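We show some of the complex, not the whole, and keep each chain where it was.
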Amino acid sequence: MTSLHRQLAVGASHLLLQRKRNPPVGARPGTLALPADSPPPVIRLMRYDTDHLEERTVEDVDELSDILRKGEGVSWIDVQGFGDRATIERIREIFDLHPLAIADAVNTPQRPKSEVYDHFNLYITRMVRLGEHREICAEQVSLFLGKSYVLSLQEQYGDVFDPVRKRIRQSEGMICRHGPDYLVYSLIDAVLDGYYPVIEMLGDRLHELEEEILERPTPGGMRRIHAIRRELLGLRRAIMPQREAVNTLIREESDLVGPLVREYLRDCYDHAVQASDAVETFRDLAANLMDLYISSMSQRTNEVMKVLTVMASIFIPLTFIVGIYGMNFDYMPELHVWWAYPVLLLIMLVIALGMIVFFRMKGWIGRSR
Amino acid sequence: MTSLHRQLAVGASHLLLQRKRNPPVGARPGTLALPADSPPPVIRLMRYDTDHLEERTVEDVDELSDILRKGEGVSWIDVQGFGDRATIERIREIFDLHPLAIADAVNTPQRPKSEVYDHFNLYITRMVRLGEHREICAEQVSLFLGKSYVLSLQEQYGDVFDPVRKRIRQSEGMICRHGPDYLVYSLIDAVLDGYYPVIEMLGDRLHELEEEILERPTPGGMRRIHAIRRELLGLRRAIMPQREAVNTLIREESDLVGPLVREYLRDCYDHAVQASDAVETFRDLAANLMDLYISSMSQRTNEVMKVLTVMASIFIPLTFIVGIYGMNFDYMPELHVWWAYPVLLLIMLVIALGMIVFFRMKGWIGRSR
Amino acid sequence: MTSLHRQLAVGASHLLLQRKRNPPVGARPGTLALPADSPPPVIRLMRYDTDHLEERTVEDVDELSDILRKGEGVSWIDVQGFGDRATIERIREIFDLHPLAIADAVNTPQRPKSEVYDHFNLYITRMVRLGEHREICAEQVSLFLGKSYVLSLQEQYGDVFDPVRKRIRQSEGMICRHGPDYLVYSLIDAVLDGYYPVIEMLGDRLHELEEEILERPTPGGMRRIHAIRRELLGLRRAIMPQREAVNTLIREESDLVGPLVREYLRDCYDHAVQASDAVETFRDLAANLMDLYISSMSQRTNEVMKVLTVMASIFIPLTFIVGIYGMNFDYMPELHVWWAYPVLLLIMLVIALGMIVFFRMKGWIGRSR
């Protein structure tokens, strides 16, 4: 049970009961409340155009200022880990980010949303993926889209963006022929694609559970339904606002997102809708399974009761009868007749058989299932 | 039970727990993820106008290029099976389909939707029909509507379009006097009509189940309600987006769909609404049946308990009494009186009758039903 | 129970599980699928203006053509029964009805709706009324509104329109001073008024049931709640779309419906909303009753258990005690003391009383209700 427990706890910490690392109540708007468990920031740069690719880790945050100034090609600055306040503050200055925007990015978790600022767009999304032990890991990713750059801020190391990186490296597809808006689209698409394996894993678990409950409901089954419902609740809370966010991104007036990318984002929107449809359907299915489980349990209680009732109803009256002839009254004439004993045994047999026939007719014996 | 199980599994694989055959997370948008179990493509051509009909199987995919160029009459190119990547890619090139459009068509399942592209419209729908063993088969059908052609892509062999083919062959009705938009309407109409037999089959099963539960609730009943709820969940997920999709098709600005066909599509929309109404109503009815089942079960447990309680309450006290006179105390004067035994029997009879009267008054004996 | 059963079946066939008599899947749009159980058509004509009234049964369908041509006053052609294809086809020709319109009218059941065509409006509604045995009868009524006529198509004989006929005959009210649009309004009003007696009958049954369940829940009660929930589900499915349909009729651009009648239709709309409110409220109430029933049952099971537990807990220990002194050991000194027997009886009495006091304190004896 401990592993189930751990898994529940994992689900809890990542999706559902995630504490908002808010600054203290009433703090100045824009105060940064850096997550305590976030590792030190690692900054990776990919700068590319149709012909060139520069990929490296940025050791000194001030280099970003130069990179930004040059402004050739598309620069993807990927920051993983918020563990150092100075770095985050410096990034804010270099990119001239609005205090509320940077606060939303690092005071995780925020509700996924899309916002237009003066010289950049902010898109906050929630990334889920399966961890090593097939547990669900969730993490906030914030994408800042500027004229020539995309700045992505991730709370933890590890993400679902490796295929995008690979496509950039191999100059594959359209990614290198387009601007930073296409890169943002690719990242959002990768995040949304990342929901499917998680949803499918839950679907598979529901399927197994259904078979198990139909076969033989166990207490563990109930717990596992609960665990899945919990995860689905968390997933729903993560995926639902993404529909709106993508939709906002498509419709928002902003020069930074071109018409071609808007068309591609329509596809993202369809994916988000499909994912949330799947989550809703699985929630309904899980509720149905709970019904099935509960009625299975009451069915089984009923079966147990039938066995008890049959046993008790047959033997309690017989025990009473033999009790009668165990009494020590002086004058009990039937005790002294030689055929009394076999006749009594016969009578008791008849009573027992009568009971059995009665219970058979009621369907309590022999017809279960 | 195994047949029920199989049926459940079938429902699962086709409607509910259908895995999305997505390309790997983060893959290039427009990557084709062909379903592994899809048979090799078979291409059928029907080209017709008011006077002529050409119907044949296209062996070489490159022929399509000529067919498309000629552009006389209406060409319906029906591709069943995605089992060969080269063919699919070639079709994409010949018809000059947008990568996202062809990806939506073959990376099944997609949510039903209608989209306008440059020189064609895409309509994705979900076809259901009853298979040989009256199990529900579901499959994605994608319709590409061009100036002079309709290209339909089906994942599996077999469909609900035979009546449409017959009408074309017999030059029956309006179908040959109108353009490809009317053909698309006819196909959508056929798909939506295909929902009714499935819904009615579930309605009939609900009706039988209802009678059975009212008569005698069995564990199998609960499982069958669950199986139907599951199918309804799947149907709902398939039919709901079709309402929107047809509506989009009616309202979308596109030269390819004429005003007359838009009027006919209104009728399709009504059918989609009616089908989803029916599904919703059956879902409510199935939930009510679950309530009925659960309360029937608790009713039956109650009955079992009553029998046990009546038997035990009558005989346990009597057994105690006879136990008293089975004790071996030296000084038990009543043992030696000749009328003690018959009097005791009488007293016990009175107690038993009293109990029976008491339970009758409580309605636990003789008044069930 | 059979009568309940019949009633359920009646409800089923008329409201809920009503099979759509669709033409075969994929059939030509506009194919007529006449209901097999519909009687042969009877055509009744009422032609009236402020001064004259002509009322008769039209024996030959071709007469309608003359009637239509003359065009004086308002003609109400009421067709009951679709049992003859030729007649229906002829009516279609004479009135020049759109194939989809006539198909919607005879391929029952359709979802209630209002549609504007070239030279006529179509209003499809669902009429309910109480039959002879107070069972609910439901039937589709289609109203075609033309310049000078109203054509009503009814699936079965019998309707709720007699008061309208009476008002026409008596030149009562405004009906004879106004055009066919006012007649259509009067018919829709009569249909909606027809819902109230049905809803009230269900309300009365709910009320009786509530009293019965509060008094003494029986298995029959549960079945009757279920039967009512079923009827309400059917009523809801019938009334809900009528709200939209009336609203569409009010707002639709059409010369055939005058501003005065639109004002009167607002009143119809209010009635439809009120009826659907009532149905929703009764659905909630029925769900509450199911809760009440289920908790009553579990309450009763609890009571049964208490009786069993009290009886068993008192007598099983005592039986054990008397069993001890029924043993045949040679050396049981207490058997030979003269006061042992009365003392033992006393001890057992004390134990029994102790038990009773204990159960009283727990509230299991004497305080039920």
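Read from first to last, the chains carry the letters A, B and C; within each, the first residue is number 1.
Quick note on the criterion: contacts are C-beta pairs under 8 Å (C-beta built on N, C-alpha and C of every residue); 3 or more make two chains touch, one makes a residue touch a chain.
This one's a predicted model, so the numbers in the text were calculated from it and none came from an experiment.
Of the identical chains making up the complex in this file, 3 are positioned in the shown model, whereas the full set numbers 5.
Everything that follows uses one rule, which is that only the chains that are shown with their structure count from here on.
Under the stated contact rule, the graph of chain-to-chain touches is a line, running from one end chain to the other without closing.
Mean C-alpha position of chain A lies 41 Å from that of chain C. With centres defined as mean CA coordinates, chain B is found 26 Å away from chain A. With touch defined as above, residues shared between interfaces to two or more other chains in chain C number as follows: 326.
Residues 1, 5, 8, 12, 16-17, 19-20, 22-30, 100, 104, 110-111, 113, 115, 216, 218-220, 222-223, 226, 229-230, 233-234, 236-237, 241, 290, 293-294, 297-298, 300-301, 304-305, 307-308, 311-312, 315-316, 318-319, 322-323, 325-328, 332, 335-336, 338, 340-341, 344-345 of chain B are the ones touching chain A in the complex. For chain B in complex with chain C, the residues that touch the partner chain are 160-164, 167, 172-175, 185-186, 189-190, 193-194, 196-197, 200, 203-204, 206-207, 210-211, 214, 263-264, 266-267, 270, 273-274, 277, 281, 284-285, 288, 291-292, 294-296, 298-299, 301-302, 305-306, 308-309, 312-313, 316-317, 319-320, 323-324, 326-332, 363-364, 368-369.
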